[in-house]
Every structure is written in structure tokens, then in C-alpha cells.
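My questions all concern the structure below.
Removed from the display is one protein chain of the complex; every other protein chain stays in position.
Coming up: chain A.
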Amino acid sequence: MTDSLKPISYAIIRGKIHHDNLVSFGGRGGDLEFYAPDPQTIIDELPIRSPSDMADMYELSLDDVIDYLEELGTHLDFRTNDYLREAAEYSYQTAPTTPPIIDGFYATLPLMFNRERILQWVDNSVGREYLEGWVEKRINGSDFNVRAYGSRALHIVAGNGPTLGALTVLRGAVTRSDTVIKVPSNDPFTTGAIVRTMVDVAPDHPITKHVSVAYWRGGDEAFEKKLYQPHNLEKIVAWGGFSSVKHVTKYIQPGLELISLDPKHSASFVGEGGLESEEQIIEVGKRIACDVGVGNQVGCANCRTVYVMGGESDEAIERLVKLGHAVYDGMLGLPEDMSTRPKRYDPELKSHVDACRLSDDFYEVIGGQQGEGAVIVSKTSDPVDFSAYLADRTVNLVPIDTLEDFLDAVDCSTQTVGVYPPQWVDEVRHKGALHGGQRFVELGYNLNGPGLIGPQDGIEPVRRMVKWIINEKPTAAMTPMWEFKPGETHLVA
């Protein structure tokens, strides 16, 4: 096991573990340098040879698939699984979050493979019966059947949390897909550790044989040009920002579909009636603190800006500052497996926050001197101009007069909108949806819902990962076309 002396992002291809021909990656700007098999040496094995090789997945019932996943879940306790233990150790260096939070993520891995959770998720996305067989329908006097088939899919996963690799394995298995996972440089280890566990537990199982994991540098043209071809893949599911999707778009052509999980941000709304008493201010502060602080604000569901109705009077601003303190106290009071002092407070962001602190006619800054996170209270209805940089437990509270002022800030990249008090939800979700908002929750529940096995957001990736196949059957009442007489033809699209 001398290999384990250096950080290796293993390539695991259809049940076979590759750790030869290692080349070095990463290491920029103080990042961890890690090793992975030279992508050129594995590229020929990555794509499935023939679509008919996917037939073995259809010899399994959905129950068989879930049995496998449930069994796998019992092996993913990172306190006892050496692969995961090692991946976690290395992830402390590559991940954007801190060890207690990473441990927290790892601790949830077995829960993700819980049978009941998987079944609920399947029923609420594709539907169990569509994955299990042909579902009979009748429209317009014709019978037809629909079934959801898996696809040959490449997943370019995000690395802001180690659960995303596990999620991809789950999605690939229940949809009976052939899954190739390209891991990111901010988490090149976790997914490999999960798949190595699969190889240990069931080396010849079809699900094990239909998952591959590898690292190559996103944008490696010689590699990607060869792999990203319709004869190798049908779908590419790409997380992340423009730079990661940009590499992919040039290969998209008929026969190769892109499912782009666009980067998002989240903003919340506190309407009239939300800050009526001291107690309510403290509670709203705690709610916002959770939406901002949990997971150290590295996710798209984390709140970054909160718009608060009540106007800009001195009295209103005073109340807003009080709320700011409640948010700050709430954030610092979160337990360390939920939130910690950020790994490294973005110096660029600090420069902006410090400038606000000096501009006290327009802003009040609470905290932020020790790299612990900060609350910036705007004294006018303007959010800070660097709102796109808000991270590392930094939130901006903005006073507004009406709901419409909030809607101006909602656009197609808005994922989650937290709303309070609850009587505002109906109006905010309707108007917010028109502006592009995708997920509406009660304030304080941004990260406390069905989770990623829920619908995720407006993209519904699982429904798009499958191929919807139609089989039509004539009914006895239909006249065959070859028996039509002139004038009887009614071809209706």
C-alpha cells in the first residue's frame, strides 16, 4: 500500500481499479497536489463498448437495485471504511469547507442509501413503475406504453460537498444508466472511495460494472474530444459554472445532450409582520443564521442576501441592525458539525467588507474582523455591489419598501427563496416564479428539506437523465390505414 502515501485520485473503470501511469494534478495557489492515472492511458476503456452491454442492468428488478444500494450503504461508514477515511483526510485539504463540516457530510453517506428514502425519491421523480417496466396509457383511442430507460451518461460533478459523488452513483443505479463520473479538483477522492467500496462488496455486480470514475483536467481537449462523442455517450450532466460547462458545449451535437446544472445563488425575503417583537427578531435572526451558515455557505442553497420590508426610516434601520446582530450571534452559535469559522476568508471579499465598514453613512458591518463571517446591513435599499462575492458566512441585509423591490433581485440564477412570515409564501412563490426563482421555502429551512434526493431545483435532473421510450399498440377499434378509403384519411399531428 505504498500508493496511499501520496494522494491518489484512483480511476475505477467497470470494476477495475487503475493506479498505474500516475501523473500529477492540482497544486496551484497552495492547493494539494494529487496524482491520477494518465488520462490518455484509460480513455479507451472509459466508454461502454456497445449499448447492448447495458442489457445486464435490465435483468435486475428495481428491488434488486435497491437491495444493492442498501447493502452498499452499510459499508459507507467512514469511521470503519479505510477508503473513505483516507478520502476524508485528503478532502480536508481540497474541500472549501473545514474538517468538522466535511466529517458531518461523510457521516450522512449511509443515510443517503436508506431504502425508504430511495423509494420516496424514485416515486417523486421518475416514478417507480416507469423504471420497473412499461406503463400502459391510452390517448386519442390509441394504446401506448412508456418506459424510462437509462442512458450512457457522463457526470461532471461539483466538489463543494462529498455527498455529490454518492448522489450521482444513486442516480445512475436507479435509472439503470452507464455512469462515467469526472471528479473535480476540489474533491478528487470521495467518489473513487465509494466506487472502490462497490468493487470490494460486489465486484461482478452489473451496477458495479456500470460505474466508472476518473480525473482529468476539465478542458483537456485531446481527451475530451475523443470521449465526448455520441457513439460513447448520450448525455452529459454538468454541474458548475460557465468555465466547466464551456468546455462541454463545443462537443454538443445531435445525439449528445447537455443537462446543465447551472450555478445558482439564493436570497430571502422577510415581509411585513416579520419583526414585530424582540423575540421575533431573535428568532428570525436564528432562521437566517441557519440559511447562511450551515455548511459554511459553500452551496447554492445557502442564503446570501436577505431583503427586509419596512423601509429606510431611522427606526427601521435600527431594527434591521438589531436583526443583524441576531443573525451574527445565531451564526456563531451554530454547532461545529453545521458551521465553523471559514477555512480561509476570501481576501477579495474582506477588502469589500472593510470598505463598507468605513462607509458608515450607508452600511453597518457586524463582525468580519477575524475572518469569522460578517453581517452587512445596508442603510439604503441597495444590496452591496459585490453581492456575487458573498461567501464564507457573509450576508447582506437590505431594507425595502415593497415585495416588488425584492422581485427585482430574483432572476434565472436564483435557486432558493426563504420566506417569512409564512403568510407571504403564496404571493412570493407565484410572483417569484415568474422572475425565475426555483425553490421556495420557509425562512430557516433552506437546507432542511427533502435534500438533494428531492426535486433539487427547477432542473429536475433525474427526469432528464432517463430516456423516455414509447411503444404504441393498435386497439381493436382502429381501422388499419391500408383499409382507408379515399376521403377517410385523417392524419392529425
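Criterion: a contact is a pair of C-beta atoms (placed from the backbone, for glycine too) under 8 Å apart; a residue touches a chain by one contact, two chains touch by 3 or more; residues count from 1.
Here is the rule we go by: contacts and distances are computed from a predicted model.
Look at the chain that isn't drawn here: its UniProt entry, checked against "Sulfate ABC transporter ATP-binding protein", "Phenylacetate--CoA ligase family protein", "Electron transfer flavoprotein subunit alpha/FixB family protein" or "Cytochrome c oxidase subunit 3", names it "Phenylacetate--CoA ligase family protein".
When the omitted chain is restored, the residue from A:261, A:366 or A:397 that touches it is A:261. In the complete complex, the hidden chain is touched by one of A:351, A:402 or A:448, namely A:351.
Set against the missing chain, the residues A:91, A:125, A:151 or A:186 yield one that touches it, A:186. Take chain A: the residues that touch the chain left off the picture are 26, 28-29, 31, 96, 156-160, 184-186, 217-219, 239-244, 246, 261, 263-265, 298-300, 302, 344-345, 347-348, 350-352, 354-363, 369, 378, 380-382, 385-386, 388-389, 391, 408, 411-413, 436.
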